[in-house]
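Removed: one protein chain of the complex. Kept in place: all other protein chains.
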Amino acid sequence: MNELISIVLSKLNYWVYIALMMVGLYAMIAKNNLVKKIIGMNILQTAVILFFISIGAKTNATIPIIMHGHAGESHAVHAADFINPLPHVLMLTAIVVAVSTLGVALALVIKLYQQYQTLEEDEILEQLGDE
Amino acid sequence: MIWQIELIVLLIVLICGIGAIMVKDLLGAAILFGAYSFMMCLLWAIMGAVDVAFTEASVGAGVSTVLFVAAVFRTSRRTKD
Partner (left out) sequence: MKILKIVTVLLFGGLLIYFTLDFPPWGDPQAPASMHVSPRYIERTIEETSVPNIVTAVLADYRGYDTMFETIVIFTAGIASILLLRVLKRTKSERQMYRHVPTGLTLRIEKGFGPPPGSKDFERIDLMWVPYDLIVKTGSRLIVPFSQIFALYVIAHGHHSPGGGFQGGVILGASIILFAISNNLRSSFTLISEKLAVLLCGLGVILYAGTGALCMFFGSNFLDYGALSHILGVDPVTARSHGILMVEIGVGICVMAVMVLLYYNLASAGRHDEGL
């Protein structure tokens, strides 16, 4: 019982991030409104980015900017003092892709509204089925 | 960092995320999404990812919320679901 509690406490961080991802996934699948689906897509994207950033964290380490670095001094830099910068770089690209996808998705939503006068998925499917 | 701060911010993130998909007013959902994005930025700054937090603050809590509000302005505001 004690080891079960210790397992839960050490992994609780990851489980909360996975719960956030599932909130986003549920909004994408189960909601009828198109704008709610887009909000769910963005929640899923930011939750995945949070998951990645949490992998690169290190205890007792500082942010990945080297102090007194540009003066040409060469005191040794230990990799264990700095937080892993590689997930940060990949997630910067992921945020850019997320905002691009958001822009195009909202443009599609406006076009759909101009065509069908509604944003609910079941009403659009009905109008499509009538044609 | 202090784990109590991290826990509180994580709880606010979860509540904002669930709230953004549950409200029936699309403008309210857009504003809650902006708040969710800003709390995410705080969480990343706590974990030491300062570049990513800067980007999310300017993109998510800035431009992304404005684009949502512009799209809701051009379409309808109520939703049944």
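First chain written, first letter: the chains are A and B, and each begins at residue 1.
The definition used in the following text is that a residue touches a chain if its C-beta (ideal position, glycine included) is under 8 Å from a C-beta of that chain, and two chains touch if they have at least 3 such contacts.
All values derive from a computational prediction rather than experimental measurement.
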Touch partners of the unshown chain, restricted to the chains that are shown, please. A, B
Residues of chain A in contact with the chain that isn't shown? 7, 10-11, 13-15, 18-19, 21-22, 25-26, 29-30, 54-59, 61, 63-67, 69-70, 72, 74, 76-80, 82, 84-89, 92-93, 96-97, 99-101, 103-104, 106-108, 110-111, 114
Chain B residues touching the omitted chain (full complex): 50-51, 53-55, 58-59, 62-63, 66-67, 69-71, 73-74
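One rule holds in what follows: only the chains that are shown with their structure count from here on.
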Inter-chain centre distance, chain A versus chain B - centres from mean C-alpha coordinates, in Å: 11
Considering the complex alone, what residue numbers of chain A touch chain B? 16, 19-20, 23-24, 26-27, 31-33, 35-36, 39-40, 42-43, 46-47, 49-50, 53-54, 56-57, 61-65, 83, 87-88, 91-92, 95-96, 99, 102-103, 106, 109-110, 113, 118-120
Help me check something: in the complex, which residues belonging to chain B touch chain A? 10, 13-14, 17-18, 20-21, 26, 29-30, 33, 36-37, 40, 43-44, 47-52, 55-56, 59-60, 63-64, 67-68, 70-72, 74-76, 79-81
